[in-house]
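I have placed the structure first, in the form of structure tokens, so that the comments after it can refer back to it.
For this view, one protein chain was removed and the others were kept in their places.
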Amino acid sequence: MNRRDFLKNTVKVIGGLSLPLAAFKIITPKEIFASTGDKAKTRWVFLVDTYKCVGCGMCVKACKLENEIPYDANVTRTWVERYVMTKDGKTFADTPKGARDGFTTSKIDLGEGKFQDIKKDFIDKAFFVPKLCNQCENPPCVQVCPVGATYQTDDGIVLVDRTWCIGCGYCIMGCPYGVRFFHPVYHTAEKCNFCYHRISKGLKTACVQACPFGARQIGNIKDPNDPVTKVILTERVGILKEEYGTKPQVYYVGLDREVK
Amino acid sequence: MVHGEIWTVKELFVYPNEYIYWSIQIVMYPFMTGLVAGAFVLSSLYHVFGIKQLKEMARFALVFSFALLFAAPMPIVLHLQHPLRGINVIMTSHFTSAIAAFGIVFFTYGAIVASELWFLYRKHFVEVAVPLRDKQDKTLSEWLKFILFCTLTLGVYDVSEEALKRDEKAIRVLAGVGIPVACFLHGYAGFIFGSVKANALWMTPLMPVIFIMSAIVSGIALCMLTYIVTMEIRKFLSSRKTTPAQRFQSKEEIKGVEVNVIRMTAKYLIYFMVFAISLELLDLIFRGYTAVKSWDVLRSVIYGKDFTDIFILQYGLGNLLPFVLFLLPGLTIRRTILGVLLVLFGVFMMRWNVVIGGQAFSLSFAGYMHYKLPIIPHDWDTFKEGLFGALSIFVMPFILFWFIAKIFPIFELKETH
Partner (left out) sequence: MKSHIYRPLWVVIGLVCIILIARYFYVPKDFGVHGRGYMYGWYRESNIKFWKDFKVKYQGTEYCKDCHSDKYESIMATPHAIIPCEDCHGPASDHPSDPPKLAIDKSRGLCLRCHSALPYPTSGRSQIRGIDPDAHNPDVECVMCHNPHKPSLEGLK
């Protein structure tokens, strides 16, 4: 094989590989590396107080109705988990229907029709932990979307384009927090988006407004006068699964080490 | 029921939105692309490294690789919730995602295989097209055949010795370039899983390499199997032929399956099997040794719930037993058939244990999900993501192969290239 033939055939392979890249929308280096995220005036963050949460589930119900997630479908944009630590060192956790109907019994749902009732004297500690999309600063779900159907806005919210999503489910597998699911009607990826349609109008998210106890709060970390910002910066708060490097923006007051 | 709910059984603490979203079709996809890559590498072993005994196998493997290439994207098409939008992967590729590489990799690989086939069969196309062109009254089927083969010549009718020599050179180049591309084709599939940090079982840099090695194993095994079956069918048919047109190939000319070819190929199969299993065991040993946060739940899945799937079915039946069968002296055709079937089963179980196994535990590390493969379909979802959907994908390349072999005949009457 002579060198010229080899080179020409190599060009063919490389041409096949690079032409699609080059001829798309011209992605200039400036565009790729420019990130206006730092210059944005708003960056939404969330604050959850696990001391205040009573597990009533009003947030889950409000979220479903506000965001048109079919009420009886076993998927939800936000949910509340219950943790019960017993005196013999065991941890029990459950989230019946995502706490859509609240927690009305002390029997812990173990799945497959089994329940575990735990009496008061046997409990070391017990609490409720609301969860929702963390709108991460480094969202792994956005990174793995093959078509650009999910993305992050300048103010930090991760959204899904329902007309573009192909339904591969890679983003769902990529989220370490399990907040994503397939919408039962639209069959596209779906998740909490901090009620983007409400916060852009100056309203609170449906779950924040619904919570009677103030366990959920939303704020703007770039505004130093925001009460949420003050709590995050001056009090001890925790975040979920820090080891994944996602930089989640939902902060927890009273986050216990046993929270999964 | 939401997607995935019907075939998922949750145990203990599982997040509300967690279901087994990537089910049997996602097991089939790397399995099929693995067969594609493996068949191509086998073919290239002859063209690039000149291993003469593999000549018969090489042509066969290349055509089969082409048939497999059309069947390979089908699992994805069936899995997508919006299959018609699948084209978005090529239209607005987001290259930070491993899946976005699909368009480029498949297209490049398809171009290489198609080009190699063209160079290999170019002379045959010319030999069919030219007499048809000269023929005055053609029947409809002859017209269609003429148009097809005329197009396939791509307007090149030069079949001189010099031109054919240049063809051979081109094939060698393509086969050489194609090996890394075939590795990339399956390496990217492994990267899809290995790069998901959210999944404790998938996340390992070894994943792309494990996938490539087991892909080559499956490709070689499948080619050996189809080769044996096809040769045996030919031998059987020739012994029943009575017309003069068919009698030219006597049973002596069709020697049937050449045991030497099989033994040669089996050696390469063993090499790659050793490599593949070493990597998998290395991964397992590392996980157990380092025992990070996820090890508790992974251990209960690997050594508990999935013990049979992993150690009995995949490692035992799918690796150890065929290993023994191939290493025992005096390899016979019958033993080979059993061996390759077990190897293919083992490779399938490897994909199963990665995909389904990775979803057997919850992200909470405190719960489990059990996968119930839908057997009897009662709607479109349970068909396409169930047993019959998987079987129809598996059967597809064989059907395609039968059609494609009519254009690219695998058994030459005269020795050409």
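Annotations for the structure displayed:
Chains: A and B, in written order; residue numbering restarts at 1 for each.
Simple rule for what comes next: a residue touches a chain if its C-beta (ideal position, glycine included) is under 8 Å from a C-beta of that chain, and two chains touch if they have at least 3 such contacts.
Since we're looking at a predicted model, the values are computed, not measured.
Touching the chain that is not shown, out of A:Lys131, A:Arg180 or A:Arg198: A:Arg198 (per the contact rule at the top). Only one of A:Thr42, A:Asn74 or A:Ser106 touches the chain withheld from this view, namely A:Ser106.
Within chain A, the residues in touch with the undisplayed chain are 5, 8, 12, 15-16, 19-20, 23-25, 27, 31-37, 40, 50-58, 61-62, 65-66, 84, 101-106, 119-120, 123, 125-128, 139, 142-143, 148-154, 159, 161-164, 193, 196-198, 200-201, 203, 206, 209-210, 212-213, 215.
In the full complex, chain B touches the hidden chain at residues 87, 90-92, 94, 96, 107, 111, 114-115, 118-119, 154-156, 158, 163, 166-167, 170.
Simple rule for what comes next: only the chains that are shown with their structure count from here on.
Centre-to-centre separation between chain A and chain B, using Cα means, comes to 37 Å.
Interface of chain A with chain B (complex): residues 1-2, 5-6, 9-10, 12-13, 16-17, 20-21, 24, 73-76, 79, 91-95, 97-98, 110-112, 140, 143-149, 164-170, 172-182, 184, 187-188, 243-245, 260. Residues 1-5, 9-19, 21-22, 76, 79-83, 85-86, 88-100, 102-104, 107-108, 111-112, 169-170, 172-174, 177, 181, 192, 195-199, 293, 362-367 of chain B touch chain A in their complex.
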